[in-house]
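In this view, the complex is presented without one of its protein chains, the others remaining in place.
Take a look at chain A:
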Amino acid sequence: MANVITLFRREFSSFFATPVAYVFILIFLMLSGVFSFYIGNLYERGQADLLPFFNFHPWLYLFLVPAIAMRSWSEERKSGTIELLMTLPVTILEIMLAKFLAAWAVLGLALLLTFPLWLTVNYLGSPDNGIIIAAYLGSWLMAGAFLAIGICMSALTKSQVVAFILAIVVCFVFVLSGSSIVLDAFTGWLSPLLLDTLASFSFLTHFESMAKGVIALDDVGYFVIVIGVWLYAGLLAVEQKKAE
């Protein structure tokens, strides 16, 4: 555990030693603002809630989270520091957890910095703040799922660009499988059971109620499992590919 903390500190500060974290947070804040106000019509809806803001999160994460995850392992392999790291008395699991938690913390920070939106709706009306907090937590959890996919893809390749693209593609599949475009296309020639299964793999399906502030055990469980599975897959990939 002490190792995870030490590794976490290194990973976290390396986000800020390079402009990565600043650029990420800045773009996240700008885009979430643009989406909520111009496309989500936060004002015009005349409702004191942050639903338009949260609804766009899956699409924001789709491109932004892979950008923050892509360097996690690729960089280590490219620069050879993976050899240094893995001959220190730390386990791959500890490294993996530290990398995940550090990047997740950056995502959490980006979410926290959207607080002016929350102030705005509180100034304009009286929203249910419990719902907003629940939606924030749900969004952060979903960001973790995107992140786990991105880190796993980063473990597969030395090239950050390849890792980025792979992560977007896989994340896209996970987002899209629950969208009406895909589900409509399959309606009619897939049995409803299969269709439900397909939809149940989607981030959108599980985030839908979270964005409304409903934290259901199965949604939380789903994201936790997705995070666990992808991080474990990444672990195996690192073990397999470290020497290449």
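Note that in this section a residue touches a chain if its C-beta (ideal position, glycine included) is under 8 Å from a C-beta of that chain, and two chains touch if they have at least 3 such contacts; residues count from 1.
The definition used in the following text is that contacts and distances are computed from a predicted model.
Participant: Just to verify: the chain that's not displayed, which of "aminomethyltransferase", "ABC transporter ATP-binding protein", "Cytochrome c3 family protein" or "PaaI family thioesterase" does UniProt list as its protein name?
Facilitator: Options "aminomethyltransferase", "ABC transporter ATP-binding protein", "Cytochrome c3 family protein" or "PaaI family thioesterase" narrow down to "ABC transporter ATP-binding protein" for the missing chain.
Participant: Would you indicate which residue among A:Leu84, A:Val161 or A:Ile225 is in contact with the undisplayed chain?
Facilitator: Checking the options A:Leu84, A:Val161 or A:Ile225, the one contacting the hidden chain is A:Leu84.
Participant: What does the interface between chain A and the hidden chain look like in terms of residue numbers?
Facilitator: Residues 2-3, 6-7, 9-10, 13-14, 17-18, 79-81, 83-84, 86-91, 242-243 of chain A touch the chain that is not shown.
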